[in-house]
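A single protein chain has been omitted from the complex, and every remaining protein chain is retained in its original position.
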């Protein structure tokens, strides 16, 4: 259940409502917009009556939220969530482009990539220091050394950095360097990790699991939100189906659907969504026009030598062309780039 | 195997090649472009040597085609297939929009729909007279009466008509009325139907089966092509996956992939691909920008009263708005509308 | 809606009920068990009131059937459907084994196979004369010549024969030879074919489509039942999923589920369900113990030379061993073999 306060409600009226909810044994989440405040009641509220709250001073309306996710839902917050990462607005009018290599491989590689994507107009630099690899015998990332190289690239280019965190124990270390923490598809329901990133302020980039429904994804986001971190970005990166020509099936329906169900920013990852570099541009453009708030694109200075995901990485020249195409397209989606 | 003739090859040189292939026990398909002719050899050509043909006068090159589909492949024909349906070019520079109700329900309904989509700028009128329904107890379509109403709508509006054919026995009757024959997703591997429409000239609109791979779809097209009808249109209409929020998962990857693999026109059906009218516009626009040659969109004058698929049908006003949006978008896909 | 007559109801009371239903514009299906008769009302009965019938003499109860399939449902008929094919009971206490090659390839091949499976204890001979092949360039079956060879094999061994029919137009010809008509997975929603086999008496073996739910399968069966042919056998043969190690994912859950939802016999096809001969025996035995009424198993005298499906065919010796294992297992499923 959520309680919508009147625009004229006083602080003390709000506090009385919050205290009442807590006295009934429930936790509370507050969402304060410019005009009014919304009180989310967490827990099983089936036995609560709405009228109990609607008679209280300052309360406009009490609503049962029909979705199992609450704080993540449009019913909880009608306006888009927008937040700022070192000056880059996520979820706002501007399309946000995150680009860079799959893995940080070396100082020269990440710096070359960072300057190239910066020049082409990307807003955020991506790069993996801890890699979730299917095989224990594959390259597992440079670890903290990789984080340091990312930080150096940030210093040189001014681009905020996003990088993956694999376990709850590493959250403090990775958060020391990263501007956005990425949670990969395989960890989407790693609840200890979701709770750990929920307890800090660093924005979280949550990738949809390979076989997760939209509700599963929003419930995973809800774990982070319910732990107190409201800066969550949802990412569609393709699902696993019977198809074989592409690495995954990019679920473009998820973009308008998630925007409808939730106020959280939605980013598309056409690199993983297709697995083929020559399909990245059409799917990137399609995602933008379908309503995505941004794109994550793998760019590698020398894809043929990439230690991972070379087949789906763009060369810097091709990425720059794509940025030009996206810039032309943005106004038709009523966005800027 | 395919044999590419020189631009300077004479008719008699071509005939000699064709006769040689036939003498070896194979069937032949000819594709004559403006510059040169390509000879497709049908059957298992593994035991044929390429050099046998490359020494013949007029032959430029003999190529083994690596895909199991041949006539449908880009290797067989590098340039896009373009054909004309009562003055509407399919597969060419212009985006083709097919619109209309799921089922023909009555004279007034189909005429109202036809005029509405014509006015909004659609090129072809769709409407089902024979309906493939999951339940034997559901409305099965008006049958020939529906075909006659479609023909009347064509007469009034000048729009060519596309309608579904359910069985081989009905092909002659439906082809008497229809300008394009639709084969539904459930019939994509109904080989007797594919062979039947392959033996006539009427263009065929082949919808991808709910669990068919791109190769399955192209092999189904190959059945029609190999039977002699080259006017085949491929349609992506969503696949069946574990997702539940939308009726199907629209596989947008299929659009650039099919354009890469095949020379046949590719049309997107966002109505079935989403099952929700409010998602039709974003997916329609995404499909256009991803490279689709056209769109099929369900439009009903009064969706709430539709006998089938009302939830995914646009009202005429909403369709007209979408057409405006598509017109603005087309130049960015290097197309016209 | 279904109307359950009292055990004491007279014929004339039954006739009055049937006539009333028809006068209201509905079709009727009668199911007469030993104790009582059940009247199925076909069509959309939402506007019919149950009490209208419950006041009539001889009527015990009128029930709304909650499933969209009616005649196929356990609610319509509580006892298992059992029928006889040339002396072989399908759906009864005895497990029925249908075995033979994927395709009829030659006289010697089908006769050798027929004698081998007969000797091992199979009850019915399978073999394809018309083959649904993904590629138009693959072997399409021997056609009527294949049917004649099957008939000769039946004459020599006494085994009834089952063979696939691909299109409505071929139903009369194939039914002239076959004791059971098979409808393949790709044709499960070929409604014209379902209607055609529904109009004759020959039993129909209906394979589940690659991406069909249990409800889809039962609705397809309903098309046949509603056309008047009650001798329908359901077949689970594996569904298409993301898995790659096996050709299909054999959905063993479907066996107890279909037995629960429907009174129709359920047969398992572990050959297609796995695509690997070495997995046929464990899945065959698992199916028996899970409640299948029978098995369909591909057996080829020389799998390495098979023109189709060799990888999933058992050699006669291995099949005979499997039959021994099944015979030992049958009593534990309260069946005979």
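To keep things simple, chains are lettered A, B and C as they appear, and every chain counts its residues starting from 1.
Criterion: a residue touches a chain if its C-beta (ideal position, glycine included) is under 8 Å from a C-beta of that chain, and two chains touch if they have at least 3 such contacts.
Being a predicted model, the structure only gives us computed values, none of them experimental.
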Candidate in contact with the missing chain, chosen from C:32, C:79, C:108 or C:243: C:243
Omitted-chain contact residue, chosen from A:122, A:219, A:306 or A:322: A:219
Hidden-chain contact residue, picked from the options A:187, A:229, A:243 or A:262: A:187
Chain not shown: contacting residue from A:57, A:167 or A:331: A:167
Of A:132, A:158 or A:172, the one touching the omitted chain in the full complex: A:132
Contacts of subunit C with the absent chain, listed as residue ranges: 211, 213-215, 239, 241-246, 249-253, 255-257, 260-261, 273-274, 278-279, 282-283, 285-287, 289-291, 325, 328-329, 332
Where the unshown chain meets subunit A, residue by residue: 42-44, 68-70, 132-137, 166-170, 186-187, 189-193, 209-211, 216, 219, 222-223, 226-227, 240
Positions on subunit B where the hidden chain makes contact: 211, 240-242
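The rule is simple: only the chains that are shown with their structure count from here on.
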Central chain (distance from its CA mean to the mean of all protein CA atoms): B
Classification of the subunit B:subunit C interface as same or different, half of numbers criterion: same
Distance from the mean Cα position of subunit C to that of subunit B, given in whole angstrom: 34
Multi-partner residues of subunit C (at least 2 other chains): 211, 240
